[in-house]
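Every protein chain of the complex appears in place save one, which is left out.
Chains: A and B, in written order; residue numbering restarts at 1 for each.
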Amino acid sequence: MEERHMEKKGGRESKGVMVFVEIQDHERVLEGARELLTKGRGLADRLGEKVYAVVLALEAEKYLADVKNYGPDFILYMSHNDLKHYNSEIFPELFTGLIKEYNPSILLIPSTEAGSDLAPRLSQRFHTGLTAHCTGLDIIDSDEHGEGLLLMKRPAFSGNMVASIICPESRPQIATVQPGVFEKAERTGQHADVIELAYSFDTSSLRVVNCEAPRRWDRCTVPLEQADVVVAGGRGLGAKCNFDRLFELSQMLGGEVGATRVPVFNGWCGLERMIGQTGKTVKPRLYMGFGISGQIQHTTSIVDAEIIVSVNADPGAPIFDISDYVIQEDAARFLEALIERLKKEKLTFACGM
Amino acid sequence: MDLSLTKTQKMVQKHIRKFSREVLAEWSLYLDREAKPLPGDIVTAMGNLNIWGIQAPRHFGGADLDTVSYAIVIEEISRVSASIGLGVTVHNSVCLAPLLKFGTEDQKERLAYDLSAGRKIGGFTVTEPNAGSDAGGVQTTASDDGDAYILNGQKAFVTNGGVGDVFLVAAVFDAARKSRGIGIFIVEKGMRGFSVGKIEDMMGMRGNMVSELILDNVRVPKTNVLGRPEDGFKISMQTLDMGRIGIAAQALGIGMAAYEAAALYATERKQFNKPIGTFQGVSFKLAEMKTKLEAARLLVYKAACNKDNGLPYTTEAAMCKYYAPGAALDVCQEALQIFGGYGYVKELPVERYYRDVKITQIYEGTSEVMKIIIGNAILKEFSKL
Partner (left out) sequence: MLTIAVCIKQVPDTHMVKIDPVRGTLERDRIPNIMNPDDMHAVEMALFLKGRYGGTVTAITMGPPQAAEILEESYAMGVDSAVLVSDSRFAGSDSYVTGKILSRAIAGLGSFNIVITGVEAVDGSTASVGYHLSEFLRMPLITQIHKIDIEEKHAVIERLYGHEYQKIRVDLPLILSVNKNTNVVRFPALADIRTCFEKPIRRMTMEDIGGSEKEYGLSGSPTVVIQSESFVHARERETMNGNIQEKIEDLLVRLKKHNIIRY
């Protein structure tokens, strides 16, 4: 069993920030990728270096104008039918080539399904560090380890701690970031060199093949990470019929429905409504938790909400400790009563649709 | 003298606690409110984990665990539901255990596998309408009929009565021989003339189908006599010794549930701007509760260890069966007091602990009978000097 170690380019120092611009649903640039382009721009400016945006997709040309708005110096793209979906045998191979060629010092990847597959494979191939699910990125100078290092912060110990990590020697320094953690900001007036790259891959060597066309699975109309109001349900709601009422409430408040892992596991809703360390991070103006006890893997992803309201029958529910407003009631009953009450008053909502 | 649990005991505790809380707990309310038995698939799930054959040999599909582990299993299950704990301990310690200890190879081959797996549920009955503490006053008759005995009579307050398949029944085959005329007969569901009478509507333990058993000319083959007929009384006494450790563990479990609920409540409930646990009126109660339960626990484990080490344990079993239920009753009462009004309503389990615990001072030998046993042992010990 040999190891695919890539040698560092002898002598030439790594420079620049490369960003994996993931394309979502073969339709649009992932919001999280826009956020990383913005963040990457900020980091590159601090270092006086360049930003390389990488787009690998079918009809990649469609997305270039959008990407340009976030101010990268280079847009590297490949366009091919094989690239319509992320593929764990193809993408890492292509990226390996790009990294060897452009030798970035930092690589930013969204913590999506695709990104979480791509990042560790690249870290293995380059024997470099990977910090996943970062909640903070910065440039620091360290007496001990050197200047211009990427400082990566992430939760540890089930969210009870925040660890600060650096990768002093190996390159590129790789970080994955969950969509919703950083803000996006357009950057106009920046010139970008758009470079189309040739794609080639021997697909006969692929060991994973689709048997049939993939099917849609519970599409969220408003991505949770962008929602201004999130109403979330947990085990305490008891049954799917109670959980379903959250959709009524979220519609009235102009928000989106989220869940902890219990509703997802019970089939009350799809996986993409799951909020938590392995799910989505939200930072709405209002978060309401119904029947959620507040295990740290969930609460770590809601702490940036402006107002947290929690409803739970259990007086000792941990979520109460991080709430602004605590309601000790049976969640299903309270939800029902709240919906009835809101119906009576014609309210407008500051963050409504 | 190492009082800590062994690796095996710790693992048993961890996993049975988890199983009880995750699988059994949600049935505790249903069992109490509906007074119905556990659904069949839960009984089967428990069987897959060897809960119906905790100490039975591997050969019969049991887990072959030591008695302290046994006490731990009963305690953890009873914390979550005293009714389920009762069913499990009676089945294991006063039906399966005496069968394994006193039964013939044929009897064991025929019944032990099903009992260990929970495919058949067992019970044990001496008590009758006119024979409670006075076990020698049994009136159910067993008349010799060649290759079988014919049993006639009525049994009262039979734990697992409404759901059981195999019962060890005490009956008189020779009234002249007094206690040596009482035998233990294996009576099985399906035998003609054997039926379940009324199912008791009880204050607590409502998830156990405690019932009357009617024996109307039931023909029990002689191959179903447990041990020799004249050993029936002795078998009963030894069986109850084994059973009492389980009952004490059951009481301990109920007490622990009440105590932990009260302690948690005391740290969260605020009155006069402070958690009520900071008032000595409450914290002193908790201190007494914890101490009594710990003392009960040590008595249970002592009896269990004596049994495992082949030492006499009749007195120790009586001591833990007298002490633990009494301690648990005090604990449940004080816990309810700490909860105040909330302890009295059915939305919380505290009132159920209080209702469940009382019977532990009564069945398988009342506390009074336990004191007789201990008193006799004392006199015997000191009159030698």
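Note that a contact is a pair of C-beta atoms (placed from the backbone, for glycine too) under 8 Å apart; a residue touches a chain by one contact, two chains touch by 3 or more.
Everything numeric here is computed off the predicted structure, so don't read it as measured data.
Undergrad: Which listed residue, A:28, A:127 or A:343, touches the chain dropped from view?
TA: Missing-chain contact among the listed residues: A:127.
Undergrad: Using the touch definition from the top, which of A:64, A:139, A:165 or A:197 touches the missing chain?
TA: A:165
Undergrad: In the full complex, which bits of subunit B touch the chain not displayed? Write them out.
TA: Residues in contact with the chain left out: 7-8, 11-12, 15-16, 18-19, 23, 48-51, 54, 58, 61-65, 69, 73.
Undergrad: May I ask you to list the residues on subunit A that touch the chain which is not drawn?
TA: 1, 3-4, 25, 88-89, 112-114, 116-117, 119-121, 123-125, 127-133, 142, 145, 151, 154-170, 207-212, 214-219, 229, 253, 261, 264-265, 271-272, 277-278, 285-286, 295-296, 299-300, 303, 306-309, 320-329, 333-334, 337-338, 341, 347-351
Keep this in mind: only the chains that are shown with their structure count from here on.
Undergrad: At what distance in angstrom does the C-alpha mean of subunit B lie from that of subunit A?
TA: 55
Undergrad: Per the contact definition, I'd like the list of subunit B residues that touch subunit A in the complex.
TA: By the definition above, subunit B touches subunit A via 264, 268-269.
Undergrad: With touch defined as at the start, can you tell me which subunit A residues reach subunit B in the complex?
TA: 315-316
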